[in-house]
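The excerpt is restricted to a subset of chains, each kept in its original location.
Labels for the chains are A and B, by order of writing; each one numbers its residues from 1.
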Amino acid sequence: MIRVTVWNEFYHETVNEEVRKIYPEGIHGAIKAFLSEEEDFTVRAVTMSDPEFGLSEEILNSTDVLIWWAHVKHGEVPDAVAARVKERVLKGMGFIGLHSAHLCKPFTMLMGTSCGLRWRDNDRERIWNVNPSHPIAKGIGDYFELDHEEMYGEYFDIPVPEDIIFLGWFKGGEVFRSGCTFRRGYGKIFYFQPGHEEHPTYYNPNVQKIIKNAVRWTAPVNTRAAIDSPWAESPEKLLAEK
Amino acid sequence: MIRVTVWNEFYHETVNEEVRKIYPEGIHGAIKAFLSEEEDFTVRAVTMSDPEFGLSEEILNSTDVLIWWAHVKHGEVPDAVAARVKERVLKGMGFIGLHSAHLCKPFTMLMGTSCGLRWRDNDRERIWNVNPSHPIAKGIGDYFELDHEEMYGEYFDIPVPEDIIFLGWFKGGEVFRSGCTFRRGYGKIFYFQPGHEEHPTYYNPNVQKIIKNAVRWTAPVNTRAAIDSPWAESPEKLLAEK
């Protein structure tokens, strides 16, 4: 069984009626629902309002793959919590960053770049599969479309991805490396661009299939209990301990 | 002209007579000396004892390529200074990490991993060129030897390098990805393993040639004045400003 934890900042759904209509159980609820269809997954959902921001040692230590959705609350996750997530990834936990998670602290700490990008509301996207032999592309055809999606465009300030699986085409004239993989330590990372809260993206069958594939791909292959470096848990933590 | 700044923690040379004999002007002095032979380089050397740890905005803003040597003083470089170096790399500055710089704060922040490794004193190394078409390998033959070098061995906890140029073979039974490149933002990074302070490694003609090649390769291609992300200067700084 792959133990999946879906983390959501859970903000828009509580303050915006339109968003609540689309995701009445929260975005985490919608993601949990379709992932729970799979027999090899055990799925739990947590939010920023839970104790320790939903990211206690206990929760992380019993998570094989962490899925992260966030948009405007990145700054409220304490550094120590973000460093804990990063450390767990280095030990083997998979990490799937969805949509605006490109700016969440664990992702930017793992990437080492600003992760900035170009953006604009309300565009039409066509997502091209440029890596058909990759397990995350299993069952995905040449391309699929999202009639409404927020435009995220290049230059996307990420390290050169190890694999680019999907390229996004936007009607307004932009392209984007929409599905990318990275590895850090023993952990595997997938970033997937679609999923603006104002659109029903997470009900799209291709999007669901891709996230399911990504759970299996990011699930740990080998793990380690400790990291042999004074800096393993981030320079910040080390400094704080002095 | 490529403006090179050589940064050294400058510690062993001040407390260890053996090291001082090898590097009477400091390791930074030795590196500055051979780099100064090149007509297209302007070279300056700074140390941790200089104002602002030798890494003021003024110095960084007039640096195209920063070379970093450090071993035991990593923790004394403040986070804010390390974040400044990282930001400058994201804007285009080249960064060359030598030997134990694998654990310096700017490098680990840029990598997103622990950068831990296996090590042992006093071994013999043979360095193999596995990437003869890479500019950093220009003029380097199939392999060269270092009779005395500290062993650094796998598993080296770095992200998958974009290019592996040199592989180290150690008599005691280890291998190492001894020369690796990475890119972060507009900046290029080269890590090069040889250079223990107790051995005259930086007088080796192949080592000198490689570092010269690396200066030219990491020199900025394009630069940017600003980074379009709230996190650009590291989550830590942002948090601190709140």
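Before moving on, here are some points about what is shown:
Here, a residue touches a chain if its C-beta (ideal position, glycine included) is under 8 Å from a C-beta of that chain, and two chains touch if they have at least 3 such contacts.
These numbers come from a predicted model, not from an experiment.
With respect to copy number, the whole complex recorded in this structure file holds 4 identical protein chains, 2 of which are shown.
We adopt the following convention: only the chains that are shown with their structure count from here on.
Averaged C-alpha coordinates give centres for chain A and chain B that are 32 Å from one another. Contact residues on chain B toward chain A in their complex (touch as defined above): 74-75, 79, 82, 86, 90, 103, 105, 108-118, 157, 159-160, 162, 182-185, 227-232, 235-236, 238-239, 242.
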